[in-house]
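Here it is, the structure in full.
Just one protein chain is left out here, and the rest sit where they should.
Take a look at chain A:
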Amino acid sequence: MAEVTIGVVVFPGSNCDHDTEFAAASFPGVETRMLWHNEHDLQGSDMVVLPGGFSYGDYLRAGSIAKFSPIMREVIDFAAKGRPVLGICNGFQVLLECGLLEGALTRNRDKKFICRFMPVKVVNNRTLFTSLYQQDEVLNLPVAHGEGNYYAPPETLERLVADDQVVFRYCDEHGNVSDEANLNGSVDAIAGLSNKEKNVLGLMPHPERASDSLLGSDDGRRMFRSAIDYLSGI
């Protein structure tokens, strides 16, 4: 297998960076690099992950200050070249703030910070991050967020759906998408979203926290595996 280098961005306040690095490094042939927010060098990364946490203390709005960090200029250029970028939880918020993805995240509908495993449906398995999942497969993934309520104006949402950019939706254990199963109140129950080109994916659930059955689920593992297979040309 060809060597694949995965870079994990570290902002002040990131707290899932090491979990993400651990999950990525558990695959043979994968090297990891921790990319400090103040640097300009992606250190030869073939893929970049923006991890969960509270970058810059979530001051002003989640992800709003991280978007101007030096490393993000490189990440935006990298994404523009069609290279893979994955944003998890706070990383998703950063991707939305910096315009790599469309829409915004606001406070959960029921005012609560939600920290639990949730059923999440794969609604598009034709992306480099989801190719090893079945279409409509129901995953068991942990979420941990207070601001995961996705919003996009109606005309934007219509376009995102038409262009197959919705990748994950919250659902019940049988895969039914309903208002009740949509715990944070996201429009169209959106849990994960890609850009039009499908090389940038952002999601609120944490695949890195479900990367080993010892953690309660290894459903997140195939997200890394899909991207690694893609990068190593398998």
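Throughout what follows, contacts are C-beta pairs under 8 Å (C-beta built on N, C-alpha and C of every residue); 3 or more make two chains touch, one makes a residue touch a chain; residues count from 1.
Throughout what follows, contacts and distances are computed from a predicted model.
In the listed set "FadR/GntR family transcriptional regulator", "Branched-chain amino acid ABC transporter permease", "Chemotaxis protein CheA" or "Phosphoribosylformylglycinamidine synthase subunit PurS", the entry agreeing with the UniProt name of the missing subunit chain is "Phosphoribosylformylglycinamidine synthase subunit PurS".
Of A:100, A:152, A:167 or A:204, it is A:152 that touches the chain left out of the display. From the set A:60, A:80 or A:115, the residue in touch with the chain omitted from the display is A:60, counting the whole complex.
In the complete complex, the hidden chain is touched by one of A:18, A:107 or A:225, namely A:107. Take chain A: the residues that touch the chain left off the picture are 60-61, 64-65, 68, 96-97, 103-104, 106-111, 149, 151-153, 185.
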